[in-house]
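These notes are about the structure you will find just below.
Shown here: the complex without one of its protein chains, the others still in place.
Order of writing sets the chain letters: A and B. Residues in each chain are counted from 1.
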Amino acid sequence: MRRDGSVDGSLRAEKTDSRAFCPKQTGKGKNMNEMLRAQDVTFSYSHEQHKALDGLTTQVTRGEFVAVLGANGCGKSTLAKHFNAILLPSSGTVYIEDIPTTDEDRLLEMRQKVGMVFQNPDNQIVATVVEEDVAFALENLGVPPAEIRTRIDEAMKMAGIYKHREKAPHKLSGGQKQRVAIAGVIAMRPDCLILDEATAMLDPIGREKVMRTVKTLNRDYGITVVHITHYMEEAAMADRVIVMSEGHIAMEGAPKEVFSRVDEVKALHLDVPQSAELCHALTAAGLPMPDDIIGVDECAAALYKAITGKEAPVCPQP
Amino acid sequence: MSAAVKIEHLSYIYSEGMPDASVALDDVSFEIEEGQFIGVIGSTGCGKSTLISHFNGINRPTKGHVCIDGEDIWANPKDIRRFRFKVGLVFQYPEYQLFEETVYKDIAFGPANMGLDEQEIDRRVRRAAEFCGITQRVLDASPFELSGGQKRRVAIAGVLAMEPKILVLDEPAAGLDPEGRDTILGQIKTWHKETGTTTILVSHSMEDIAKYADKVLVLNAGHIAMYDETAKVFARAPELLALGLSVPEVTKVFLRLREMGLDIPADVYTIPYAVKTVLAAKATREGGSAC
Partner (left out) sequence: MLRDITIGQHFPGNSPVHTMDPRVKILLTIAYIVMLFIGSNPLGLAISTVFLALLYGISKIPLKLIARSIKPILPIIAFTAVLNLFLLSGSGEPLFQWWIFRIYPESIEYTIIMAVRIICLIAGTSLLTYTTSPIVLTDAIERLLYPLSRLHLPVHELAMMMTIALRFIPTLIEETEKIMNAQKARGAQLDSGTLKQRVQALIPVLIPLFISAFRRADELAMAMECRCYHGGEGRTRLKQLRLRASDVVYGLICAVVFVLIGLSNLWFPSI
């Protein structure tokens, strides 16, 4: 276990907007671009017969933004907990970069590489002052105080909560608390951020701000994101959507590919964005519409064309 | 016929007289007629939760009156409990209020507090349980063994079992997956239809409000911003967006179409209605161009 404090002190140049940027090479791994990999993972909670994960195989590429969807009990949170070595597979292997999560000696290193944000913001904030909480992980890693200071300031700015740094967490809104939790994780300078239904308890405004933060972290800082959610419009922001059902992957692909398969998605007890649903319903009602529409603007444009027979005018964004 | 709920000049100030006093509701007046399904929307901190906890006397107005069935509920403060049974209030994340050994006992807690006899309690528990899709096996189980969605339904059944004349629900589907959300809201709608219970649904989800409510009350910073039929409220989508609220995604699509210069109704807020509107618009166009 690395206790020397310098776990990866200068992991990433301050700001990089390149996805291709590889923080550091860990050497012997087969595929440098692989962030996470689950290989034939099966898992059941001790008190249950039922398999929460059933021979699941998937991988996440460095810099990718992956959304994981699925009805309650489909195993998506269980999968998230495998990606951070909170849970270990009953059979199969999970790799973080090239480290198998069973390698206990490198537990801290893995936890530092893959940060995790949970559903209830109240239950993951440890300290009574925002900045102290953001510093918590770095204190645990034994980072020297001066460096903690620079890193938490940077993390709080990235999460947009710098101005609240001296407040008590319970005085903040849900969305703000969740961004404190995110800052507390990105202060570790992880390569990957896992959000386990982190937006489920937030109001629309809080959700939007959290998603905007996450999107920035992914785009501008190259942090790999695995976002577990019930909200289809959040999943539509991802590079790739994984739909889980009963412990395995039921659908996978770019949001457009997945959400255009409306009937399949609905059969898995999930929704599609209303735009996709509208197009699907119109096709069913005898007005053929393109089947790869998931956003408001493209839906409006397609409707314009369907109704008038002309291309939609390019009008300025409101 | 008097209104089921009548709010007159209601103001509520948190920690009045203290330096950190804040006005949560400012001179709010409106009426809800019996048997209606009302949606309440507004951004966080607009006073929604404060407002609904006035309906059954959890909060006491700083100023103004709350009348249920024509009676001022604070006319006799000792009598407030009577109104707690008349107005069933389901708070956010109600599953955290479960405490009994069995689901049956938990659902019976409300009716038992009403002082009903065994038989009547049993009838009410079974009726509420059936509505919420709670089987006999679940009734005998401990509430703490259930899944999140099941717990939520048990908690709602606990309020339905009191058979209140007015049912108020604060974000009953928060945090559930799409199927859980549709199940619970569907059950509430069925209850509303079959019993004629006046229902008030607070939600952040415009899609849900659009799907279920007859009328929508929009709160903003302790004031009523709008109170009208659902179609009319969503027809004012630009105003809602300006209040920092969202509108259903289909409404956004139609708003966009109007911006593109298409003459199309703005009050579209559900998918079936949208399909009808589009087909009608196309038919008119084709009819027109045929001339």
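Heads up, the rule we're going with is that a contact is a pair of C-beta atoms (placed from the backbone, for glycine too) under 8 Å apart; a residue touches a chain by one contact, two chains touch by 3 or more.
Please read these numbers as outputs of a predicted model, since none were measured by experiment.
Within the complete assembly, B:Arg84 is the residue of B:Arg84, B:Arg152 or B:Arg236 that touches the hidden chain. Touch with the chain omitted from the figure is made, among A:Phe43, A:Phe65, A:Tyr95 or A:Phe118, by A:Phe118. Touching the missing chain, out of A:Gly70, A:Pro89, A:Pro169 or A:Pro273, is residue A:Pro169. Contact residues of chain B toward the unshown chain are 15, 53, 56, 58, 78, 81, 84-85, 88-91, 94, 96-99, 109-110, 113-114, 144, 158-159, 162. What chain A contributes to its contact with the hidden chain is residues 1, 3, 5, 84, 86, 108, 111-112, 115-116, 118, 120, 122-129, 131-132, 135-145, 148-149, 152, 168-170, 181, 184-185, 188.
Basically, only the chains that are shown with their structure count from here on.
Centre to centre, using the average C-alpha position, chain A and chain B are separated by 31 Å. Residue ranges of chain B in contact with chain A, taken from their complex: 43-45, 147-149, 174-180, 204, 207, 244-246, 248-250, 252-254, 256-257, 259-262, 264, 271-272, 274-275, 278-279, 281-282, 285. Looking at the complex, you find that chain A touches chain B at residues 70-73, 119, 173-174, 197, 200-201, 203-206, 230, 232-233, 269-271, 273-275, 277-278, 281-282, 285-287, 296-297, 299-300, 303-304, 306-309, 312-313, 315, 318.
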